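Note that one protein chain of the assembly has been removed; the remaining protein chains are unaltered in position.
Up next is chain A:
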Amino acid sequence: MAFVNWLKRHLVVVAGLLTLGYLLLPNVVVTVFSFNKPKGRFNYEWQQFSTDAWKDPCGVADMCGSLSLSLQIAVWATLGATALGTMIAFALVRYRFRARGAVNSLIFLPMAMPEVVMAASLLTLFLNMGAQLGFWTILIAHIMFCLSFVVTAVKARVMSMDPRLEQAAQDLYAGPLQTFLRVTLPIAAPGIAAGALLAFALSFDDFIITNFNAGSTVTFPMFVWGSAQRGTPVQINVIGTTMFVVAVLLVLVSMALGNRRNRQKA
């Protein structure tokens, strides 16, 4: 009875912790198995503790090359999609033009379309155009599917912006460029940052569209997929764990910075 009462009072916390565990368990497995010393080629059974893979993360042929390629593509795709997406978002919120409604709904299409279908259509398009498959086709494809996410994130922010703020800037001697740089952009920045992070994450681990349009180029997700069929090197777990830790650290640092700034001001 006492336990039932305790559970009633803490139900939300318990449910939250269970959900968190559900989310994090795969990451824990990845991390644990990065310290494994597998027998044979597959890293699916726990054998014994070892830090060999951590000491030599690039010890697998071609893996670090594919990782660096993926990071490059992700950075460029993020820059391209964020720049274009921000401009589209501003245009959709601020201006009334012909076919604005159509653009507004069409921009969501890449989100809704099954990825395989989009990948195949893109390949058809590239082949018909006689394009050389590789870095550039991957980049073009990534910018394309990241765009809708950036537009959605930035649009929400721009829509909630008070137009009087820009009028106030103009009233205080800021010309159009100054108004944009000093007021519009900083206020829209959280939306733009959210869009950019989303774009980076999507581009970095995209497999389906990349696989169709890469030609003989191999990105990191393609490398993992390929090696999973022949045997999984422990280094893949090392890279996965590192990515996870870096992401968590980034979040923690930004939270700490935000907290400190607030405490200083208060």
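Keep this in mind: a residue touches a chain if its C-beta (ideal position, glycine included) is under 8 Å from a C-beta of that chain, and two chains touch if they have at least 3 such contacts; residues count from 1.
By definition in this document, contacts and distances are computed from a predicted model.
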Chain excluded from display, named as in UniProt, from "Spermidine/putrescine import ATP-binding protein PotA", "Succinate dehydrogenase subunit D", "MoxR-like ATPase" or "Glycosyltransferase family 2 protein": "Spermidine/putrescine import ATP-binding protein PotA"
Option from A:Val32, A:Leu165, A:Ala228 or A:Leu257 whose C-beta touches the chain left out: A:Leu165
Sole residue of A:Met113, A:Ala131, A:Ile187 or A:Met243 that reaches the chain not shown, by the stated touch rule: A:Ile187
Omitted-chain contact residue, chosen from A:Val103, A:Ala174 or A:Ala193: A:Ala174
Hidden partner chain, residues of chain A it touches: 162, 164-165, 167-175, 178-179, 182-183, 186-187, 189, 264-266
